[in-house]
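Contents: one structure, followed by commentary.
Yeah, one chain of the complex is gone here, protein chain that is, but the others are all in their spots.
Which chain is which? They are A, B and C, in the order written, and residues in each are numbered from 1.
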Amino acid sequence: MVYVLRRIGFFLLTLWAAVTLNFLLPRMMPGSPTDAAIAKLAQNGPVTDATRKAIEAQLGVPDGNILEQYFGYLHQVLTLDFGVSYTFYPQSVSEMIWQAFPYTIVLVGFVTIIAFILGTLIGVLTAWKRNTWLDALPTLSGSFASTFPYFWTALLLLFFAGYVLHLFPTSGAFGPTATPAFTWDFFMDVLYHAALPALTILITSLGGWIIGMRNAMINTLGDDYVTFAEANGLKGRTVAIRYAARNAILPNLTGFGLALGGVVGGSVLVEQVFGYPGIGYLLFNAVIGQDYPLMQALFLMITVSVLIANFLVDIMYGVLDPRTRR
Amino acid sequence: MTNSKTRRKRLSVIAGISVVAMLISSCSIQIKSEPDPSIPRDTMLIAADKGSPMFEKIFNPFLFNKRVAASYVYEPLTAVNVLDGTQTPWLAEKVTLKDARTIDYTIRQGVTWSDGEKFTPEDVVFTFNLIKKYPTLDVKGAWQHIASVEVDGDHVIVHLKDDDAPAADVISLTLIVPEHIWKDVKSPDTWRDENPVGTGPFTVGNFSSQQYTMDKNQDYWQSDKVQIQHLVLPAATSELDIVTKGFDWAYSFMSNVEGTWGAANPDNKNWFPPGGVISLVPNLAKAPWDNVDLRKGLALALDRDKIADAATEGYMGKAGQTGLMLPNQEAELNPEIPNDGIVKQDADAALAAFKKAGYTLVNGTMVDASGKPFTFSVTTANGYADWLRAIQEVRKQLAAIGIDITIKQPQPAGYQQAIQNGDYEVAMGGMGGGNVFQAYNSLLSSEFYVKNGELAPSNFQRYSDPKTDALLTQYKETIDPAKQLQISHQLQKIVYDQLPVIGLYYGGLWGLYNTSKFTGWPTAEDPYAPPQTYDSSPLLIFTKLKLANKDGE
Amino acid sequence: MNPILEVKNLSVVYESSGFNALQAVDHVSFALEAGEFVGLVGESGSGKSTLGLAITRLQKSPARTNGGEIFFRGKDIRELDAETLRQQRQGGFAMVLQSGMNALNPVRTIRNHFIDIFRAHGHVGKSGWDARQIDLMEKVGLPKETLARFPGELSGGMRQRVSIALALSLEPQLMVFDEPTTALDVLVQQAIMDTIKSLQKSEGFTAVLVSHDLGVVLESTQRVLVMHEGRIVEDAPSRDILENPQDEYTRMLLSHYADPRAEVVELPGFPDRARRDTGAAARTSGATARDGRSSDSAIVVDHVSKVYPPPRRGEQAVTAVDDVSFTLEPGQSLALVGASGSGKSTIAKLITGIEKPTAGTVTFGQLDVAQLGRRQIRELHKNVQMIFQDPYSALNPLHTVEYTLTRPVVNFGGLRGPAARKRVLELLETVGLAPVEQFAAKLPHQLSGGQRQRVVIARALASNPQVLIADEPVSMLDVSLRAGVLALLEDLREQWGVSMLYITHDLLSARLVTDNIMVLNGGRVVERGNTAQVLQHPEDEYTIRLLDAVPNPARARGAAV
Partner (left out) sequence: MTTTQNISTAAPGVTKPPRRFTFITRSTATLWANWKSRLGLIILACFILVAIFAPLLAPYGASQDGFERNADASAAHWFGTTAAGEDVLSQLIYGSQISVAVGFIAGLLSTIVAMVIGLSWGYIRGFGADVINFIVNLFLVIPGLPLMIVIAAYLQNGGLVMIVAVIVITGWAWGARVLRAQTQTLRSRDFVTAARFSGEPAWRIVFKEILPNMTSIIAGGFFGAATSAILAEAGLEFLGLGDSSIVSWGTILYWAQNSNALLTGQWILLFAPGLCIALLALSLTLINFGVDAISNPRLREGKSR
């Protein structure tokens, strides 16, 4: 019981520190949200004193000293009301997040799961066919692709598949004239628009899963129960899947859990390049625009979801690994 | 053995790939414009509302986050051409200055709101009172000048606080909203105004988060002048989109414009008029920049042609030291100032000026009186590519006379903060603008002067001179254009001699347009409006454009 | 009769890039008749396990057969393709692996392990699965409920039984047991061996028992192959090996076995304790050796208990040590004996301050071990030193012998430079590692197990301690090396006059080096007294069982006669 309380206390402490850091980080950046807004306007010509004052008044930032702001922020966190976004003024933070959330989940969530499953399967294959071309090819190309800079892959795909070959749309989460609705057509439209960003994430993340699974499986292939299973004349496939792969997947689950936790944060660069209206896009613009409220809410969301993902991985472990049960 | 064979194979594969890559690299890919055929000939595809694929219906014209098309819906009392400062009467038929503290607007008759209601002088007064009541909406700062507003028949009389003639130029820009709608709005400072009712040429059509359309207001008071039936404003307005998707009008810097925008479609044209003077802004409140000789030396040391060329890929020219934008403001120019105000590079004169300021060139290094090398930092905003290119060129040129400069590149917000608080040695910045008085006032007036460390709203270099202030006050007090021009000449002379900032090159206004569907765009020959898609320029342009002759019928 | 397995001139080599090839099995030939129970004995590195894997075709890279043939039922199994090989695992040859603990897939139930085998070979009809499983479990002495368990829920001994049952389910004609009882507790080892023996009798398969322990092998098998450095040096019936060993190596191995219960217990170079001069004289001479040490203190363990928190939520707390009291007088040698989990190692940790007792006190002179600060811990370690069980893990593989020995000399002796080096060389001399200069420069991997353990002992002596805690100091060593290390310990103890707490499960060694003995079971002391007396006349049942479990060729002789 003491142990459990200790864990919970630790969790809460981490959460509090993360929340506080989320508060402090944006404020460490030089310049205020007003400065950011003015800098944006200044690109269209000189900004007068009056405009500055109006913007400052419209944003209403920053009111009170840092401590008051902090307590106000804590209150917001507790009530989950993060106020009004600065960059997307006068929309509220929760409005923006709700708008972006589904697309990010569809895009990044889907791809992360697919990449994990695909990468794991290929990893099993490479470990089983070790030292053949079936190992060398996926391993090499996987590790190569995983070293592609995200934005670079995105730009090249965007250019060639989007602008040169016209295979896929080049921006947005759905067609410019479509209206969001729960229809099959709209869903297909969304998938069509998610294709290129999804491909980018897939290309750059697949390699990691392949290598991770390959290494884990090569390890389990050397374990005694695999030798014993072979000594007992089990079929190759049974040994590969039920013995070696089944055990090798366990350590990779941790990574998968963290990746799933990261889904909520979206994929900042990819969403930015493809103009995909997800959380990553919001996050980037919030940071660039010094949008304290939006940034705080997003950071909090990401932090909590990573913590929760960690927790879920623990539970998943319990289900998949009888050793942790008892 | 097998090992070495496979290695050889591998190496040959790598070599092969690199050869192929080299070959491919030599053939570049030409991008062609492929307009959407479903867009009819009377519909304009316009890249005006930048970037975000999360468009929200915000047409409240006073919010800084409004949709750009809000200024196609709401109109000001006069429309201004920022190229030369010309005011075109708009909702006000006529603007008269009774004296230096009274503006008389004759309100146009026969204008209706897009919902059919009649536009009246009361709407104008209501608007002014609205932005007085909610100062957050007073984005142009009209009430810094206004004492009171009253209706007099079809006139609206604005009483100023002081002799302040140039204030009319600011006040006239206020966008007028309908009283019958806005009077019921509870908190207009956060109201989104999703279905705006305005007097302008367009009303909002279909709206989605990635694209919206504007439809022609058939009852527009200049309806006969507007031939465009629809506008389409997509969110996707990257340069790639602009070139490939057949936009009719875009406002965007375009590298190698002939090779990209120009090459994509034979009807693609561009016009890049000057929109301001990009300058070095020394911090005059910080030694040694209070020394005018030093500033002179710096100005004389620079080759502005090269700087302009590097910064704008040769699109824009060098700028003069007067802050005027030539040729559009030629009429304003003080003829006594030599060479149109352009300071020519003159190494000897520069060295002489430096010497006078106490700096000498020793063994290829510029040193001060105590023998310490003279170095300084230049602050620019991260991501302003042309500014950075310019500074890099400046650095090269100054290195030639033994001055080493460092470049600071905080994020735009950080840059804004730095120049406002005087936390810099020399910064990049702009000066000038269409309205001569506004430009000089914000550049030179000690009204904006504060010490380093305090927030300066303007006059970032912290210039303060009683004589200049007196001139500015005189300018405010007169309504005589000849007198104004004469004062303007004196102000030009001050900027030319005192060098509060050091002009380098013209910042451009990056107009891209296509003449296949619409003609009558502003050009260098007919600079009736800057090619920008925001503020009041579009009103001037929309009312000038004609449908092109269909296929030479 | 045709032999069921015939090995001709078999050689196996280990090849790993960047390392020298190692010929692990070198031209080995032998044949097995059907129904034989054969032992394959050798010390570590003799190639016995490699041979075991080779004849069941389970060897993996980097091991490679580089010569010879293996005929199983007249067919060369090295020629078999993978599928034929797989199919003939049923009704052919099976293997029970050394580390039976890890031979089961941790995420599959025992039942599924059986089903996997039945599915792979189809030799048992689906309807017969249940009955067959239960039958097999009974044969290895496990309840049928075990079938529903995961391997992690079973003890080591149970898991090894399951492995045997699984191998048995293949109905093999030949079964290879590769060290089936190593890593198991002494008492469990014996039970498993009994099971194997009776199964071999009842099922009638041919069995090969690979083991490092000649005692175990002689007790069970009919014929013994003795391996040494990759070759078979002797191949003879068990009785002949026992009574008339031909090879010198075999004789050497045999000489290291003795019965701890005997009147007189002797090993080569190690005369019986009672016959040696271990009286007051030695202690006095010891006292002179410890110059500079004013007075020695006793370690007093007073009603000490240690309870560990439950390993998982919802489980019982573990009581490792339960109300134990004893005193280790200066110069005394005390054995702490028990099976694994009896709490003997925990007591060592409590005495050295690594763990703190839950109840009771441990004192060394004036020091209350549980209350020590960092400085006093240092003081304690200066006087109470430890000798570790595993010489392979007790030395940092990256440090030379000299570095390892210099550290305590510098830290406790305050010596620097040449003085420290001199002291180090003296220590090496003391533990019999000569030429000392050469040994000082060596890294652990250049030393044999016995030499390493000597270095460990030298390090323990470096601080000139009053007390040595020896935690199973010889259990990881090959039988032939044990006597030497034990003799060294004994010599040093007498010369230096240190007292020793000797922790072991091996009663033979306890008999050789200790005056007094305490037998621990489940954290409690069940029997204590003079070592020779307790071992010759044990009273507690647990002590008797421990004694019975000591492998002893002599007993095999008794059984054979």
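What we mean here is this: a contact is a pair of C-beta atoms (placed from the backbone, for glycine too) under 8 Å apart; a residue touches a chain by one contact, two chains touch by 3 or more.
Since the structure is predicted, the reported quantities are computational estimates derived from the model, not experimental observations.
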Visible contact partners (per top-of-document touch definition) of the missing chain: A, B, C
Sole residue of C:112, C:358, C:448 or C:495 that reaches the chain not shown, by the stated touch rule: C:448
Of B:136, B:397 or B:411, the residue in touch with the unshown chain: B:411
Among A:66, A:117 or A:156, residue touching the chain not depicted: A:156
Among C:244, C:393, C:438 or C:533, the residue in touch with the chain that has been omitted: C:393
Selected from C:150, C:270 or C:412 as touching the chain missing from the view: C:412
Contacts of chain A with the absent chain, listed as residue ranges: 10, 13-14, 17-18, 21-22, 25-26, 28-30, 130-132, 139-140, 143-144, 146-153, 155-156, 159-160, 163, 215, 218-219, 221-222, 262, 265, 268-269, 283-284, 287-288, 295, 298-299, 302-303, 306-307
Hidden partner interface residues of chain B, rising order: 3, 6-7, 10, 21-22, 24-26, 28-31, 239-240, 243, 254-256, 259-260, 310, 313-314, 382-383, 385, 388-389, 391-392, 407-411, 413-414
Positions on chain C contacted by the hidden chain, ascending: 14, 16-20, 22, 24, 44-45, 47, 49-50, 52-53, 60-62, 64, 98, 178, 229, 352, 354, 378, 381-382, 385-386, 388-390, 392-399, 404, 407-408, 411-412, 443, 445-449, 456, 459-460, 462-463
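To be clear about the criterion, only the chains that are shown with their structure count from here on.
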Chain pair with the most C-beta contacts: A-B
CA centroid of chain A to CA centroid of chain C, Å: 51
Rounded Å distance between chain A and chain B, as computed from the means of their C-alpha atoms: 38
Contact footprint of chain A on chain B as seen in their complex: 29, 31, 51-54, 56, 58, 62-65, 82, 135-142, 144, 189-190, 192, 206, 208-211, 234-236, 238, 240-241, 244, 275-276, 381, 384, 410-418, 420, 430, 433, 438, 442, 448, 457-458, 532, 534-535
List of chain A residues in touch with chain C within their complex: 3-4, 222-225, 227-236, 238, 242-243, 246-247, 250, 320-323, 325-326
Residues of chain C defined as touching chain A within the complex: 56, 58, 60, 82, 86-90, 94-95, 97, 99, 102-108, 116-117, 119-121, 150, 152-153, 163, 166-167, 170, 309, 312-313, 315
